[in-house]
Each structure stands twice: as structure tokens, then as C-alpha cells.
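For this depiction, one protein chain was excluded, whereas all remaining protein chains were kept in their positions.
Letters are used for the chains, namely A and B, taken in the order the chains are written, and counting of residues starts over at 1 for each.
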Amino acid sequence: MAETGAKKEFWRWKEYNWKNPDLDLSAGKIISGGVDVGSVSSQAVVMVDGELFCYSNMRTGSDSPTSAQRAFDWAIEGTGLTVADIQYIVGTGYGRINVPFAHKAITEIACHARGANYIYGPSVRTVLDMGGQDCKAIRCDDKGKVTTFLMNDKCAAGTGRGMEVFADLLGVSIEDVGELSLTVEEEPEPVSSTCVVFAKTEATGLLRAGWPREKVLAAYCSAMAHRVVTLLERIGVEKEFAITGGIAKNAGVVRRIEQELGISALTTSYDTQIAGAVGAALFGRALAQKEGKQR
Amino acid sequence: MITAGIDVGNKFTKVVILKGGDVLARQSVLTGFDQEKAAQKALEAALDEAGLKQEDVARICATGAGKQEVTFAADVITEVGADAKGALFLVPGARTVVDVGAEEGRSIRLDEKGRIVDFAMNEKCAAGAGSFTEAMARALEVDLTDMGPLALKSKALVPMNAQCVVFAESEVVSLIHAKTSKEDIARAVSDAMASRIVSMTRRVGVEKALVLIGGVAKNVGFVRAFEEGLELPAVIPGDPEFVTALGAALNASKNAIGEEE
Partner (left out) sequence: MIANYGYKDGSGDYFISINTDMCVECTQKPCQAACPAGVLEIIADDYDDLVAAVREEHRKKIKYSCAQCKPVAGERSLVCLDACSFKAISHSW
């Protein structure tokens, strides 16, 4: 563990795995898997006949194939499953071609739409995914098929990494950023620079001018919300609207997006970061059925 | 007549003191958060170097991102205008002037009379200018001034996919994990930055003489990639980061003479 005096890593969020206590493996016909290897985080999901069985969520290491393997092993840990038991595995995400044990790779756009459809239900028509190093705006139909998409992975503004930079600058744990930003009495002007690097300099100036941390965070969350709203408006927003990815857990950004759009986002008890892997696993199930792979 | 040009840049504030056609002093200070204070400090340092007092200066002209903050300047000139004036003064045949600073890159095309024909800017995105190299130097744990020489020692071409400073930092960390040499990474960094500047310069059209100014002109790795990209040698004046301030000082002279008439 960290020794006293070691610098606290404010960007570090909790990694975990989960098992469905109620699902009976032996009765399942098709077991499918999905692995979403992102630049920042990786998730592995196993579904039995299209129902969530187990999953893991962890930080992507320096090596994509290893991260894919580790995420998968951790997801199935303690379940009695092995890779061989799974009829079809689909890889997705930035590192999708690096999932060596996958049968097929499908783009993260298609997987996120499909996954959001599962997590939020067939009424979802507009999905905003705010990931570690990208931001996606997706319109889909009631089956989770993509009708329009836009992905921005060039610029850190509006991504998890951008938020991590700020969490670090202000010495606030990434998991606390959202709630803290909502404690301001009056909403400040958003940070004027879109660019995270320049916004950081601007924020440093604000801190020196005496702004408390929560006010600076509010200004940044506000700027981030505004930026993603312009991306969403480019493809048009149709209800119902839902958010996936890590930043969906940041109430400070979510609340401000809802305010600017004038629409409430759907809520879920599922982990929003697994949407891509869930979609991949569902594609896997459909492909297994198509190819006649059943137990 | 003695004039002064103050270039309040995003990272450094530069001052040039000019007498006729001779540069008497050049000084640079970190801009920090108070732009007017930085301008005053830089001016005082330059006056010190020249052995002069502020009263000796007939006219002051300000340029750069913080030009409006310099309340004690008589004139203000755009950076594009200052770049053109400064570059032409030092290189009379200048037709394409490229200024790459800490946060902004500019390409300017001039005609045979030195008039500005076209210009393009890379702004508001840190990947387009010196901040990119600076952040990568931190990720590599080397001095900013070592990035250029390191790049020249590279033996292999390594592609850099990230187009953003924040993502590039993560990419550099991964490359280091994968045991890529610092030289090869430094080269990937200069190539990436140069390719953006080259693309921006092509937009205004490239014509000899090609003049490169601004702090980034001191990065030999960048210069090589830039020249290779444009297939043209670049003329780099000595002390390239002061050329914009020089242009401002020249503008002050012109205006002072104009008022006398």
C-alpha cells in the first residue's frame, strides 16, 4: 500500500468486479462475452441468454491485449467459467483489435448504442457517452441500431482525462468532483477555454484570485457540459436521452447538461461504464445464434 | 530616436529597445498572471541593459496576447503586423513568415512590397504550438531545451497518434513503457508539431524566402521536420523570439516619425 508521504492520486477511481447471484449458468443456452478496451478503462461482460451474468471494470494498463485478458479473467473469477465455455466473444473499444481471444471486433459506436438500449431500455433514442479519452453522441432506434453518430476522440475537452486533470489540479478525488461542484451558491461563469491545457492555466489564475475549489470545479463542469451539448445539438436530441460512460457518474456535469438541454437524462442502477461491453456481448449472442453455436 | 516594442506573449513577455536601426537591448521575462506587471518588468530590464531610463524612450508600442493590458504603451499593433514588420526588417526578401510561440502559431504571406497578402493561425488548441513540446518534455522528464537535440539523434520513426496534448502525454507514457527511446519519442513529438504547422503554412501558400520566428524556432528538431515538410530551407534570425517585439518597436518608430511630420 502507499507509504505515508506518497502523493495521493486524485484521478484514481475504484475498480471492481460483480457477479449476478440469481442467474443459473447450467440452464443457459448461449453464453456470450463482450470486452471493451478503452484508452483509460476496460470492461469485460458475460451474458447468459442476453441477461447480465458477471462483469469487471478496471483501468487499462500499458498493454491492450494484457488488459483485455485481465479484465476478462477478473470478470469470470469465482464463477466456475472458463474462456472455452463462452460461445462467442466480441471485442470493442479503442483497443478492440487487440482482444486476442475475441471472435469478432465491432466498433464502439454500435456497441454503445446496443448497450444503452439494454441498460436504459428500448425508449432510448439519444445516447451521450463520455469516456476516458472520447465523447460520443449517438442517435438510435428502439432496437439499439445506430441512426446517427458523432465521435470526438481528438480533443480532451469533454472527456474523462480532461476531468482527471482538473481533479488532480484541485486535489479533489475524481469521485467527489461532481457533488462538490454542486455545492456552490451561485453558478459561476464557465471557464472560457475549451482546451484543457489552457483551462488549467485559467483555473490556476482563478485559484490565485481566491476562488474556492468548488467554484472552480463548477466553472469547469459548466464548460464541459456546454461543450458536449453543442456536440449533441449537431446530431439533434430526441427523447429519451441517456448518458453512458464514466462521466455519467459525475452529477456536476450531468445536472448541467440536463439544464442546458432542458431534458432529463434517464437513470439506471446498472454501472454506466459497462455499456460498451454489454452491447458487445449482445452482438456476440446474436452472432452465436446466427452461426448455430449453442450449448 | 529611441523606441521600445513590448510583446506580451502567453508564456514570455519580450521587450526590444531600438535606436534608428540598431537594437540596443533585448529582455524576456515570464508573463505569469499579471500581464501589465510583466510588461513593466521586462521594459525595466531592457532599459537597464541599454543604460537608459523610461523618459529616454520616445514611444512604446505593444503587441501579443496581452497587448491591451499595457496601459503605458502609446500604440498597439496586431501580432501578424508585428511579425511581418520584424521579419522584413531582418530578412528583406521575406515572403512567408511563420511564427510559432507557446500557445499560438501563425503563417503569413507577404508580397514584394511587404504587404500582408494572407495569414492563417493555429490557436486555442495547445497541440498547435509550443505547449505541446513543453508538455512532452515533462512527460519524458527532460529539459525543454534538450528536446530538439534529442530528436536529431533519433534512429527510428515512431508514429504519434494523439492530436491533443493531454492524450499525447498518455501516449508518451505508453511508449516509454514499451521501451521506445527518448530520442525516437522526441522526434515523433517534433514531427507531429511540425506537420500541423506545415499544413497551416501550406494554406497561405509557400514562397521563398521562408522565415521562421518565435520561441519554437530554437528547437532544432522542430526546424528539421518543418524544413523537410515544406521542402524549403527556413531562414531563422538570431534571437527569433524577439522578432515580434522588434516589429512592434519599428511600428513605434514609424508612428513617432509620422507624428513629427
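What we mean here is this: a residue touches a chain if its C-beta (ideal position, glycine included) is under 8 Å from a C-beta of that chain, and two chains touch if they have at least 3 such contacts.
Here the structure is a predicted model, which means the values were calculated and not measured.
Undergrad: Could you tell me which of the visible chains the hidden chain touches?
TA: Within the full complex, the chain left out of view touches A, B.
Undergrad: Check the options A:Ser123, A:Thr148 or A:Thr183 and report the residue that touches the missing chain.
TA: Answering carefully, the residue with contact to the hidden chain is A:Thr148.
Undergrad: Which one, A:Ile89, A:Ile106, A:Val184 or A:Ala288, makes contact with the chain that was left out?
TA: Looking across A:Ile89, A:Ile106, A:Val184 or A:Ala288, the contact with the absent chain belongs to A:Ile106.
Undergrad: Which of these, B:Leu110, B:Val172, B:Ile185 or B:Met200, touches the one chain of the complex that we don't see?
TA: B:Met200
Undergrad: So one chain is hidden, and I want to know which residue out of B:Ala87, B:Ala102 or B:Cys125 touches that hidden chain in the complete assembly.
TA: Considering all chains, including the one not shown, the answer is B:Cys125.
Undergrad: Counting contacts across the full complex, list the positions on chain B that touch the omitted chain.
TA: Against the missing chain, chain B presents residues 122-128, 161-164, 195-196, 199-200, 202-203.
Undergrad: Given the full complex, what residues of chain A touch the hidden partner chain?
TA: 106-107, 109-110, 145-155, 157, 193-195, 198, 227, 230-231, 234-235
What we mean here is this: only the chains that are shown with their structure count from here on.
Undergrad: Using Cα averages as centroids, what's the distance between chain A and chain B in whole Å?
TA: 40
Undergrad: Which bits of chain A are touching chain B when the two form their complex?
TA: So the residues of chain A touching chain B come out as 39, 62-63, 133, 154-156, 161-162, 165, 193-198, 205, 208.
Undergrad: Help me check something: in the complex, which residues belonging to chain B touch chain A?
TA: 33, 103, 124-126, 131, 135, 163-167, 170, 173-174, 177-178
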